[in-house]
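Provided herewith is a single structure, encoded as structure tokens, for subsequent inquiry.
Here the complex is missing one protein chain, while the rest keep their positions.
Then we have chain A:
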Amino acid sequence: MVKEEEDSSNRPDNTAFTQQRLPAWQPILSAGIVIPGFVLIGLAFIGIGVGLFLTSRDIQVLEMDYTGADGSSPCSVCYNLADKNCVCTMSFSIDSLIKGPVFFYYGLTNYFQNQRRYGVSRDDKQLYGDTSNFASPNSECAPYQYISNVPIVPCGSVANSMFNDTFELFKNVNGQSLPVPLDGKGIAWWTDYNVKFQNPNVTPLINAFNGTVRPPFWSKNVYELDTTDASNNGFINQDFLVWMRRAALPDFRKLYRRITDGDYSAGLPAGNYSLKIHYNYPVNGFGGKKKVVFSNVSWMGGKNEFLGIAYLVIGSLCVVMSVVMLIVYAKFKFPEDN
């Protein structure tokens, strides 16, 4: 009876929430959990580390610098870009088969694609084929927004500075140079190719670019990037897409071609090769380096030994730490009384 009277009173509600009695789990760092936990984590890490390390070790990488900054390099003639359309050839040999599929990268160092002002200097709407932005590009593109009031398409520093060295690879067999087929498709992200970059819905494509001008550094118009293949032309040219995906770090490599076709589907066999380089891209100004890389991949991507080693080191540290903690626990083991 008394209980019922209380309902009308100021007595606070008796719920687990208001009385702070919510059911809860209260874990504590007991030796029984922490020490075996460290051992287990350590062992697991060592396991993963070994796996990663072995995998990474199996990846074959062939890296060649062709900047030509030092005189010994065959491309040193082109280094100062005195000569337009300078071509140099590098010869190299492969001792054992590089298992396919082999990827052909170009790399740049000391190149700040991740500069804030560089990064924003583009117009995603333009690249998405929005013709209204052809006439008036994004103001962030400045100073590559207009050339004497004619809008630049594609505008901005990123597009303007597109990498324009081209490579041809030959296999030297009995004094003959056989071209190695290079696949320039499938080197960009699917989403970039299909979603993010779109040509304007105008045929022929060239009409869309009336009243615009190409970026000042470009020798070709964007609608002439690949005249042989409409699906690789304009904004959806895959070399262009690869460049437009700006790198996170100042030293980066970008995929140039895949070597998957014909005789080379199993990889690059041992032998002598020559790489013919059309040297156009200036790097001497900022002290950058250019390189080409031939590499295959594993389930965990490209060659990167860091992860494997890190896992191994940390796994071992965990095990060591668990021993230390065991000693501490045995020695101190805080007293049970108050």
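Rule of thumb we're sticking to: a residue touches a chain if its C-beta (ideal position, glycine included) is under 8 Å from a C-beta of that chain, and two chains touch if they have at least 3 such contacts; residues count from 1.
Just so we're on the same page, contacts and distances are computed from a predicted model.
Per its UniProt record, the hidden chain corresponds to "Phospholipid-transporting ATPase" from the list "AP-4 complex subunit epsilon", "Potassium channel subfamily K member", "NADH dehydrogenase [ubiquinone] 1 alpha subcomplex subunit 2" or "Phospholipid-transporting ATPase".
Contact with the chain that does not appear here is found for just one residue of A:P74, A:P269 or A:P282, A:P282.
Touch with the chain omitted from the figure is made, among A:Q113, A:N199 or A:N232, by A:Q113. Touching residues on chain A toward the chain that is not drawn are 6, 9-14, 18-31, 34, 38, 41, 45, 48, 52, 101, 103, 105, 107, 110-119, 121, 124-125, 128, 130, 138, 142-143, 157, 160-161, 187-192, 195-196, 242, 245-255, 258, 282, 285-287, 295, 297-304, 306-307, 310-311, 314, 318, 321, 324-325, 328-329, 332-334, 336, 338.
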